[in-house]
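Excluded from the complex is one protein chain; the other protein chains are retained at their positions.
Chains here go by letter, A and B, matching the order in which they are written, and residues are numbered from 1 within each.
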Amino acid sequence: MTGVPTFTKRQVSISAAVLVLLALYPLAVRGSFPMHLMIMVFMFAMLGVAWNIMGGYAGMFSFGQAAFFGIGAYTSSFLLTAYHVNPWIGLLAGGVVAALAAALIGIPCSNLRGHYFAIASIAFAEIVRIHFNNWKLIGAAEGLTIPMQDESLRSFMFHSSKAPYYYIMLGFLILSLGVCSWVATSRMGFYLRAIKESHDVAKVLGIDVVRYRMAAIMISAFLTAMAGTFYAQYILYLDPESVLILPISVQIVLVAMLGGAGSVMGPVIGAAILLPISEVTRVKLGFKGSGLDMIIYGTLIMLISVYQPQGVWGLLQKIGRKNK
Amino acid sequence: MGNLTRRKLLIGGGALALSPLVVSRAFAQGKTIKIGALYPLTGNLASTGLDNKRGVELAVDIINGKYDLNLPLARTQGIPGLGGAKLEVVWADTKGEPKNGQAEAERVVTQDQVVGVIGAYQSSVTKTASQATERLKVPYVCSDSSSPNLTERGLRYFFRVSPHDGIFSHDQFRFLKDLETQKKQKVQTLGVLYENTEFGSNVGKEELKYAQEFGYKVVADVSYANNATDVTSEVGRLIKANPDVLLHASYITDAILFTKTFKEMGFNPKGMLTMAGYIEPGYLPAIKADGNFIIVRSTFALDLAKKKPLVGQVAGLFKKKYGIDFSENAARSFMAPFVLAEAISRAKSTQAEAIVKALRETNIPGDQVIYPWKGIQFDPKTQQNVHATGTLVQIQDQQYVTVWPFESAAKDVVWPFPAWKSRK
Partner (left out) sequence: MADQLLQQIVNSLLIGSVYALVAIGLTLIWGVMNVLNFAHGDFLMVGMFIAFWCYTLFKMDPIFSIPVCAAVLFLLGLGIYRFIISKVMKGPGLAQLVVTFGISIFLANLAVMLWTPDFRLIEKPLLSGTWSLGSVQLSIPKFAASVGSVVVSAGVLLFLKKTRTGKAILAVEMNRDAALLMGINTERINSLSFGLGSALVGIAGAFLSMYYYIHPQVGGLFGLISFCIVALGGFGSIEGAFIAGILIGLVQTLGGYFFDPAYKYALVFLVYLITVWIRPQGLMG
């Protein structure tokens, strides 16, 4: 069976080495841009991993993850600005709210497959966006500004350096990798893959399709919302146009697919490649206003889809097999 | 005696010859002073961003070159307080996203070492960019974002030169009152229409507030998505409510769509007071004569040249350099480089604290700006230019004509709005 992860000693030692390098990175670089870039890489990697749980593993291709991202960001920010709730608690609250929203949308969509599910997810995310855009309680179109406080871990806010944000996001990423890995190797992962292969066969075999799909959606939503809270505490301002829009959802899917959907590490690789490309082309080419950077981006997506749909991870596995 | 004199002369002359080197070495940056400019150069608002860019580029040209214009630093080359150092712009593309506003502000400050930042047109992007510069303690001079709350955050490094939407909304109501008292045209009911992103909803909020203050009845309060495929429902509601005057805050795409739909469905209020989209350079070429008689808020209008020759001179330079008319967006972004450079020059320093102190003491007289303001002076608390006001222009014969304040009007306002069917 493909895609069942096992961790060889070699993989573990490579991972450890990479982890050490990542931990030292903030000490080695100068300037805010390299740090910002890596933080974005970690954030999108986490979003991609979260997507993978329902997309890569369970075959539910969600193009509406921005809804959960936004729900997470808004929940913690609203609780903070209106009721002075600590953002870490807000983080958990956001995750719960997102998971509940996922359950809510999961019920009608649990029977949808493939392209139908994709469109339903887009429709759902757009409804959330439009509603938040008009909902005065949470700021509507003006959004929410996180008031500046003294920097501390407790207040989840740092001004003098990006390093704390870097380490926190890295921690979140490792957490989500752990969750994904657990899902993949557990019985749930086994069932999800069976459901992905064939919905009907799985049902006949007695697998509670709905229950496992719902679980996958909810876990995915929870993690995505966590990243949303991080975003809010990092940028200190959010409005529907910055957290609830379709391009964010699309970028999450691209990160997962480019890296390799259905593999634990895939999205990490995907983010590590896609984010620098999109940020660097914007910085170097964007200011001319010609759209060249996005043309390159679009071409890249087409090439990956056609020639390497299994993503980089798939490519590595192919090479690995060839070398055996 | 003659020998001493010659030696003194030689030493004096040598010292004089070397002094520029000494002077310039005192300023770590050497011969150029960098400022960061953040604008949406790609993405949905790219056409506006490029317009802003033109305004900034012209300003920097004037500052760096020698021009016989009554603008700060125009008659000298570069920044006189720093020995004529030239101003250099580091461009940053925000793509219209707030998170890029933050990232790009940080990048130009930490990596390119700019001494100040200008931009970013969209208020939501300016919000995050100026938060970043506040954290980094670098001055930010904004002359093109209009959200009122930008200067209500208590930031100490952020300055706004141009009017905000609260001022513009207030203008609209002062106009309606003036219309009643001076032109004997009474207005009782209002329709408030606005696109539903940050810009529009802020304006809507301000207008509803002033409507209450001034005692007008709001019979329609309609917000909509600015990329709507069709606005039949919105216009239908307006027709049903039948307001005397329509207040509309929009971007250019919805301005075009609404104008066409107003004509098509026969919506004929007594007057239309609009913002933003209707004064974008692309609006009139697209809508042509159907734009006539619509009133738009403006910081700038080409016919100001009649009362202020400086405007005509600058507009002429712009037209020569770019081949198109000096637009309101370009005119807005035009001023920020002057304010920042003038402060740097007065501070005679590239240190942030010195520049900020100089900014707070800014006092540029009214005849040195291209708008009908009394000048540029920042409120000590909010750091908003206290003299920033708007004007109202009306489209007549497909030109923007200043019609209010009535004292500085170039032509009389046409009121009421001639019904669509009655026009040729």
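Keep this in mind: a residue touches a chain if its C-beta (ideal position, glycine included) is under 8 Å from a C-beta of that chain, and two chains touch if they have at least 3 such contacts.
Only a predicted model underlies this, so the values are computations on that prediction, with no experimental measurement involved.
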| item | value |
| --- | --- |
| Touch criterion as defined above, residue of B:Val222, B:Val311, B:Ala330 or B:Val369 at the omitted chain | B:Val222 |
| Sole residue of A:Leu236, A:Leu254, A:Ile269 or A:Val312 that reaches the chain not shown, by the stated touch rule | A:Leu254 |
| Candidates B:Lys288, B:Lys306, B:Lys321 or B:Arg423 - the one touching the absent chain | B:Lys288 |
| Which residue of A:Gln11, A:Asn86 or A:Thr299 touches the chain not shown here | A:Thr299 |
| Absent chain, residues of subunit B that touch it | 42, 44, 46-47, 50, 196, 222-225, 227-234, 236-237, 239-240, 252-253, 256-257, 260, 263-266, 282, 286-288 |
| Interface with the undisplayed chain - residues on subunit A | 55, 61, 63, 105, 108-109, 111-112, 114-116, 118-120, 122-124, 126-127, 130-131, 133-134, 246, 250, 253-254, 257, 261, 289-292, 294-295, 297-302, 304-307, 309-310 |
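Note that in this section only the chains that are shown with their structure count from here on.
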| item | value |
| --- | --- |
| For subunit A paired with subunit B, centre-to-centre distance based on mean C-alpha positions, whole Å | 38 |
| Subunit B-facing residues of subunit A, complex | 31-33, 36, 130, 133-134, 140-143, 145, 148, 159, 231, 235-239, 241-242, 279, 282-283, 286-291, 293-294 |
| Complex interface listing, subunit B residues touching subunit A | 41-42, 46, 49-50, 53, 91-93, 95, 97-100, 102-103, 106-107, 109-111, 124, 127-128, 131, 135, 147, 149, 153, 196-198, 200-202, 223, 225 |
